[in-house]
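A single protein chain has been omitted; all remaining protein chains appear in their positions.
Showing chain A:
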């Protein structure tokens, strides 16, 4: 496809040797014009704030102390790397992101493999399964917090109670899920939302499997497990990578669920980096520190993004050369 697109270009830019260079430049700019507005807009709105963040991160700046704003070099970064709260936030971010992404990939893979086969009502099942991903994240977080985890009348304790009563007990246990298991509570709510995302990507991967290879394996008498291990899994690898990387990039940024379900608590047990930065900015008003933490998050994201971009680039090259 790439070769096809280049041919008309050469033909057009060849006419007269004398005017050649100028007309090439003109035609190049003609091609660039349609994308300039989007490019300029993106640079202004997304890149300039990061430059500002970088600058602010080198200042001692608390808006509660307006007179005391001065350049401090890298001392905010020193603070970021030594502050206990922030270190806890980094650890929480890693735990939260890794568990949400890995659990939802495993569940998503299972669901995708089921939905890859034919069964009664498959279309309906698929539609119902993507619903959790479409519920507004804040609404989902509130739903889990109040309608499901609530110790007095949440669905979880309510169901436990009903089951206990069924077997003759007076009353089931009253478990305060969020205070007793704050991190799992947040993780489960997020896994519920992200599993459909993983399922969709992996299902697309399964359905892109070349049918003749699978058929050949079947003809050769390969077991289902062997087919999965040696054909499906290698084929799915790049889809798994894509799901994991995109999921990581989105889940690292989780703000809604933490803000709504636990407010980072109890203590700092579920405070992740975005929430900690938010607290530093709007509760402690330490702009310099918040900016420095922001820069650290950006650097961390760049590491993940580099891998993500590589994966997307390989899928992309395949598509372009197809």
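Note that in this section a residue touches a chain if its C-beta (ideal position, glycine included) is under 8 Å from a C-beta of that chain, and two chains touch if they have at least 3 such contacts; residues count from 1.
The rule is short, and it goes like this: contacts and distances are computed from a predicted model.
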Expected UniProt protein name for the omitted chain (select from "Cell division protein FtsL", "Spore coat protein CotJB", "Carbohydrate ABC transporter permease" or "K+/H+ antiporter subunit F") would be "Carbohydrate ABC transporter permease"
Which residue from A:68, A:84, A:152 or A:220 sits in contact with the chain not drawn here? A:152
For the chain not shown, which residue from A:77, A:177 or A:197 touches it across the whole complex? A:197
Taking the full complex into account, find the residue in A:187, A:217, A:244 or A:291 that is in contact with the omitted chain. A:291
Given the full complex, what residues of chain A touch the hidden partner chain? 1, 4-5, 8, 28, 31-35, 37-39, 41-42, 45-50, 52-53, 56, 110-111, 114-121, 125-140, 142-144, 146-148, 150, 152-153, 155, 157-159, 161-162, 165, 192, 195-197, 200-201, 203-205, 207-208, 211-212, 215, 239, 242, 246, 249, 252-253, 255-256, 259-260, 273-274, 277-278, 281-282, 287, 290-291, 294-295, 297-298, 301-302, 304-305, 308-309, 312-313, 315-316, 319-320
